[in-house]
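Only one protein chain is missing; all other protein chains are in place.
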Amino acid sequence: MISLPVVLGFAAVLFAIGAYGVLGQTNAIMVIMGVELMLGATMLNIVGFLRYAHPDATSGAFFVLIVMTLMALEATIGFGLVIATFRTRRTAEIDDLTDLKG
Amino acid sequence: MSDFAPLAVMLIAGFGALALACVEQVVAGARPSPVRIARDAVLSLREPIARPQSYDGWLFHLAPALLLLSAIAALAMVPWAPGFRGIEVESGAIVFAAALAYVTPAVFMAGWGSGRPLAVVGAFRFLALMLGYAMPIAMITTAVAAPAGSLAPAAIVEVQHAVPMALVQPYSLALWLPAVMAVALLAPFDVATAPGELGGAGVFSRYTGLEAALVALARRVLLLAVAGMTAALFLGGWHGPLLPDALWMALKTLAVGAGLLWAGRVFPRVENDRLVAFAWTFAVPASIGAIALAGLTTLLFYR
Amino acid sequence: MNDVAVALVFWPVGALMLLTALYVFITSSMARAGLLLLAALALESILFIALASEYLGTLMLLMMSAEMVIMVFFMVMFMPDPGGLMGMDMTHDKRRSIAAAVVLSVALSAVAVATDWPARVLPPDAPDVRALGFEIMGRSMFSFLFAATAILFTMVGGILVAKQGGRYAR
Partner (left out) sequence: MAGHDPAGLGLTPVAGAEAAEVLLASSEVPEPLASFVAGELARSPGLQVVGGMVDLPLRGRLLGDVVGGSPAAQGEDPHAGHDMHGGHDMHGGHDMMAIVGEPSADGLVMEPIDFRFGPVTGVLPGGLAIEVSLDGDVVASARVRALLRGGVDGPRDQPDLLTPIAWQVAVAVAAERSEGAAPPARLQWERVAAVEIERSLSHLAWLRSLSRSLGWAQLVALAQRAIIAVAPHAGLPAPPEGGASLAAAEAAVTRVRRLVEGRRFAARTRGRGVNADGALAGPNARAAALGVDTREEDPLYRELGFKAVIEEAGDARARSLARIFEAQASLGLARLALERARSAAGAGTLEAFATGGVACVEGPRGPLLAVPGAPGGAARFAAPGTEAARTAAGAAMVGLEWSAALVVATSFDLSPWVVA
């Protein structure tokens, strides 16, 4: 019924939607949400492998925990930066934050 | 876990909510009249459903369902008797905390969707409060599960056959109660549904008809789940000298429910900034300490 | 759960997950976007539970609810039109990002389907909490400590970055 390629396929599409969010959105917070989706796709990948290929690889399960904490960390620092830029520039649109551009 | 467990959980939710409504009336000093409560509920179903003029109207209409879903999911984890241990899940205590965590988006959707400034303020207040108490709830759950060596609530009750957890870890109970009362929107911490201060029932004030009945049922089922889990995790669940097991659990749950409601009447509402400050400065570090102490007591007494 | 049950759960929940994930970036109201993301990740954790890693699914359910509502909180605070009333189109070079996403998904799923994966199937309800517990306390203790300290540093760092006046108290 459900085999590994199906799970990986779903994860791939989820990853692509996240990539679209990161590339296509102008607001920093929407970009962070795109990244959250991409990390969620990686976790789905690992769980798929855990279920169908390497059931005894508990380090894989542990790695899912690491990715989950990574999601939280990334969001935290992302929001910290958004607050900092918002305090000075009053906007979170990444198109306006182009000071380092050559 | 028989196939009828979900049906049994639904029945417990219905009758438990009715029983707690009567307990609420008794605590408030009025004569309990279950017939009148049921009649009011049925009568309120006839009212038309309110349509708020807000852009995210469907969030408003989705909130009562999500609130009831999370309340019943939390109730499903409560072990009522050796014969019926609720929906048996290996990490049931964490599922209980996860179910309670979905009260936050439900309250936020209700507040945001109703489109009234005070309701939005109530929604943000509740969100800030839940951020503070999310960690203590999860930490105390693991602290209580340490002696049992398993996250299943039934196993935690089994380990309390000699002495209830409230005596072994009183600090955990002290941290668990305010966190759980805040999640279940109970009185001294009802910052989101503050009647009077936020106009009507705060976040839920714009609901009428079926949705108002759903919200009322969900809040009582939430109280039932919280009281039941407190009785199971801290007061020894169905263990008790004479009476049959299920009766002990029912009595303890109603006693805890009455205690929570009484505390709600006797204390004025605590302001949100003090609650959040208490959560971050005291409850979070203390709950980390509680896990350490729980590990210690487990090694000393339970192994 | 046996195979039929997994299939029955997997297909609808997976499809709904992809749909809500897509709508996150289509809808104009930011509150809706945040809650749609919450719905997408909650459905994903239901997939985890269907794929026999129950503890991971429950943990993800617990974490995602608070995190996504914080995200909505930030969006409402910092975006010019959180209610989406103006229907502003907040995207840039939309066509190229759609193209990139489609190419990416086709390539990855081709890889997923093409390679022949070793077929060793896990008994449906294998106990993973105990094994995970020993893993954390055993082999991967160091990386778990590293993750814990990373969380601590991030908490402190996030607050310092967001604090008025930045890191250097001018």
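Per-chain numbering from 1; labels A, B and C assigned in written order.
The rule we apply is simple: a residue touches a chain if its C-beta (ideal position, glycine included) is under 8 Å from a C-beta of that chain, and two chains touch if they have at least 3 such contacts.
Because the structure is a prediction, the values reported are computed rather than measured.
Remark: the omitted chain is touched by one listed residue; of B:R206, B:R220, B:H239 or B:K252 this is B:R206. When the missing chain is restored to the complex, the residue among B:I37, B:L59 or B:A187 that touches it is B:A187.
The omitted chain makes contact with chain B at the following residues, 28-29, 47-48, 50, 53-55, 115-118, 120-121, 124-125, 187-188, 190-191, 194-197, 199-201, 205-206, 208, 264-269, 271-273.
The rule we apply is simple: only the chains that are shown with their structure count from here on.
One finds 27 Å separating the Cα centroids of chain B and chain C.
Per-chain CA centroids place chain A at a distance of 6 Å from chain C.
Looking at chain B, no residue sits in touch with two or more other chains. Interface of chain C with chain B (complex): residues 29, 31-32, 35, 38, 54-55, 58-59, 61-62, 65-66, 68-70, 72-73, 83-85, 127, 129.
Here chain C touches chain A in the complex through residues 3-4, 6-7, 10, 14, 17-18, 21-22, 24-25, 30, 33-34, 37, 40-41, 44, 47-48, 51-53, 56, 59-60, 63, 67, 70-71, 74-75, 78-80, 90-94, 96-98, 100-102, 104-105, 108-109, 111-113, 117-123, 126, 128, 131-132, 134-136, 139-140, 143-144, 147, 150-151, 154-155, 157-162, 164, 166, going by the rule given at the top.
Interface residues of chain B, counted against chain C in their complex, comprise 55-56, 59, 89-91, 94-95, 97-98, 101-102, 104-105, 108-109, 112, 124, 127, 130-131, 134, 138, 151.
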